[in-house]
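What you see is the complex with one protein chain gone and the rest in place.
Showing subunit A:
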Amino acid sequence: MSQFKVLKSLVIDSLDTITKGSIKYHIWMGGLTLVMLIGMYCYFIQLDEGLSVTGMSDSVSWGLYISNFTFLVGVAAAAVMLVMPTYILKDIDFKQAVLIGEGLAVAALIMCLAFVVADMGGPSVLWHMIPGIGVFNFPNSMLTWDVIVLNVYLFINISIPFYILFRHYQGKEAMKKVYVPGAILSVFWAVAIHLVTAFLYQGLQARPFWNNALLGPRFLASAFAAGPALIILVLAVIRSFTAFRIEDRTIKKIALIVTVAAQINLIMLVSELFKEFYAPTHHSESAYYLFFGLHGKNALLPWIWTAIPLNVLATIMLTFGKLRNNLKVLYFCCFILFVAIWIEKGFGLIVPGFIPGPYGKIVEYLPTGIEIGVTLGIWALGAFVFTILAKTAIGIELGELRYKDKNSSAS
């Protein structure tokens, strides 16, 4: 019972913290709410008229939503790169960053699920997918695997930080033997969500662009570059706006992870390009379309030719320790790397898979305003959720939020 009282007071306290803040904070949250409302409005239009309001068609049947979903799975998985050293290698350095990282993972997963739902033609019958009530095509369909691993990962990433914060809130130390097994599990799980999501595409013999063995590993590499890059940026923001102390050392360590992952990613890109262009076959058409356009159709060229130079530039700059250790340069690199990978792993991966179509037909895809509205709305939702989580966590970690109860003295 007393646990419930603590929980209740935690909820009340955190509601209290998240509704209070500086003017800037209120503007930020207000702005996010506005974008969310616009997104919801767009979604209602989509519900009403059907997915025809998006740019998708029978030829390119997945677009912006699934692109973002794919990318965000990567961001979510990246939290593991911080969890591993902290909990398992006992690198105290990262402890603060981990809470933030796991908060980010939760927000990213919520966005993932939102994107999947937004992409469904029949959200009202989504219960068909609930095991036990509906029919769950497990283990045949990789999508069911994905649903399972994503939800379990979400559960892990909510429960670990919750346990730690809950203990800290009561002024108690979090017990290692409780959360470390969970943390180790989440390490493996992060790899799983990523591989399974890659297998979603990799397993389709109909789409040669995806049906290659490098897809899964490349997913991992790019995720472990983009995810921590985002964490660095978020930490930078938190550092400058709150009293939460994050040491330079922490950021620099994460930067090292980003660098190595970005380098591996680049190597794999070269390998991929070699295979597609050294001895081109019919199966290289999608890659041709992506990089050079096909038969005068070249909607993706501006995107990919933004992404590749940014990617290369960021990786080169990060490789030099001098540049990397300059925080300003580091933030810049992280930003362009994040954008580059968002393009590459989102748009640049999903759309060319459908072009050219099974019989060589080229139908291009451009997202519509409504689609972009919904997408921005979901990103705002993610940012909103993350801000709430982070603000509460920071409050507890700084000791501003504490459980006050005269009856129960700390045991």
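By our rule, contacts are C-beta pairs under 8 Å (C-beta built on N, C-alpha and C of every residue); 3 or more make two chains touch, one makes a residue touch a chain; residues count from 1.
Here is the rule we use: contacts and distances are computed from a predicted model.
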Report summary line: The chain not rendered here carries, per UniProt and among "Polar amino acid transport system permease protein", "4Fe-4S dicluster domain-containing protein", "Dipeptide ABC transporter ATP-binding protein" or "Uptake hydrogenase small subunit", the name "4Fe-4S dicluster domain-containing protein"
Query raised in the report: Which residue, A:Met120, A:Leu273 or A:Leu366, contacts the hidden chain when the whole complex is considered?
Result: A:Met120
**Report entry** Touching residue (missing chain; options A:Gly134, A:Pro309 or A:Gly399)
**Finding:** A:Gly134
Report task. From the listed residues A:Lys24, A:Lys177, A:Lys361 or A:Lys404, report the one that touches the chain absent from this view. Result -> A:Lys361
Report summary line: Out of A:Val6, A:Ile158, A:Leu204 or A:Ile372, the sole contact with the unshown chain comes from A:Leu204
**Report entry** Touch list for subunit A against the chain that is not drawn
**Finding:** 49-52, 54, 56-58, 61-62, 116, 119-122, 124-129, 133-137, 140-144, 147, 200-201, 203-207, 285, 353-354, 356-361
